[in-house]
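Complex shown without one protein chain; remaining protein chains in place.
Up next, subunit A:
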Amino acid sequence: MLVTLTTTHVPATDLGFLLHKNPARAQQVEVSTGTAHVFYPEADEHRCTAALLLEVDPVGLVRTARAGGDDGALAQYVNDRPYAASSLLAVALGKAFSSARRGVSRERPELVDVALPLEVHVPALSCRGGVEMAQRFFAPLGWRVDARAVPLDETLPDWGVSRYVDLRLGGDLRLADALNHLYVALPVLDDAKHYWVGSDEVEKLVRAGSGWLAGHPERDLITRRYLGHRTALTRRAIERLAEVDDADPETLDDAIAPPLAAAGGPRSPEGEDATDRPVPLAVQRHGAVLAALRSAGAQRVVDLGCGAGALLHALLAEPAFTEVLGVDVSARALEVAARRLRLDRLPERQRARIRLLQSGLTYTDVRLRGYDAAVLMEVVEHLDLDRLPALEHAVFGAAAPATVVVTTPNVEYNVRFEGLPAGTFRHRDHRFEWTRQQFADWVAAAGDRYGYTARLLGVGEEDPDVGTPTQMAVFTRGAATEVAA
């Protein structure tokens, strides 16, 4: 990975004094991920270029992979870090040119605060957001930006562009600013760091961003990305930047975008049902499910596919539900649910009412027997259709609660969601979404097979043409024979 820095200031070789690196020698600086080489491909009166080449040790990188890396990518030998400009290069840059970055020069102090004609070349800049993102970062800082997308594989044009940008910058800037721009830009544009983001990162950002970050139109994005999306750190950094720039922290703080936490369905940590966002459909769904459970007089309730436990929270809040069991196939989801419900801190009586259990709904499970009611809220559509009979048997046949509440999307309503392309489901893991007729057919057939009768309800605002966004069925066991008798 490489970055070059050129000046046409006369005499250009003053660059060596500013960088504290002699143009007549190639020099090495050891960093934790390898060796940084500083050398000058050209150095004369009119043009001088310094190159920083970081030779990463790819084997060492994998064998000492640290926490906080890019989703375990560092654990792979096939890894772009030895080639792309990223936080590894930023660290090398910071170390090789530390004095220059602070604006210190013994030999040429008069040049430190002078805007010099500079050119920067980063041939493979890892840049999430592509060319446009590079523009948004550098242009407001006074750079002329020439950013070109690198194709993924020129022999396979169908594959499109890669995440790399061949970046050239030009402009008259102070050298220290230029270096600090790069120091912050590399990890921010890459949107990843190879080391753990601790609280000292706030200080590093404040130092490197001094004088330019507070007023940058993309300040929040830059700050959030630099700090590895750690919200608390982001807030602190914004405050500190305000202090440094003598601005009112309140006004700055107001500008922080709302937290990224999903405003959609509570079962959607990754933005499931993004289409729900304008209307709190998830809340309406909870209400409808709770109403059905109340109407059935259920006391012991099992939430099948409880996910992170939003409905469990609502069930627990209501003393009428004497026993609440949350079931999910994902052990991870149950951990999140336990944390969100603060199970370890609940008072003993409350704690005794709730249990969490891992189980797969296509398997029968004796532990699910004997409950008054079971809820399958936005669950069935996550199963392949050919697995539904197994779920039916496990729930209606084996667990056999007196009441079963099922909710699922009404696919007809999808046309009312702006931004949801026609023919796509509301969530990428949905295996199917049913029309009202399809749902009604399934409800009737499943009820028939296992001796349940059912009534159908809509959840959410009803559209005269396409119905409600969510459809719900409340199954009651054996009601038919009672009526017949």
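Rule of thumb we're sticking to: contacts are C-beta pairs under 8 Å (C-beta built on N, C-alpha and C of every residue); 3 or more make two chains touch, one makes a residue touch a chain; residues count from 1.
We take it that contacts and distances are computed from a predicted model.
**Student:** The chain that is not shown, which UniProt protein name from "Peptide/nickel transport system ATP-binding protein", "Protein phosphatase", "Metalloprotease TldD" or "Ger(X)C family germination protein" does it carry?
**Tutor:** "Protein phosphatase"
**Student:** Based on the whole complex, identify which of A:A291, A:A390, A:L420 or A:V466 touches the chain you can't see.
**Tutor:** A:A390
**Student:** Please pick, from A:V29, A:L111, A:V131 or A:V150, the residue that touches the omitted chain in the full complex.
**Tutor:** Hidden-chain contact among the options goes to A:V150.
**Student:** Since one chain has been left out of the picture, which residues of subunit A touch it in the full complex?
**Tutor:** 1-2, 4, 24-26, 37, 39-43, 49, 51, 53, 55, 58-59, 63, 76-80, 82-85, 121, 123-124, 126, 150-153, 155-156, 158-159, 162-164, 166, 329-331, 358-367, 382-384, 386-387, 390, 393-394, 397-398, 429, 478, 481, 484
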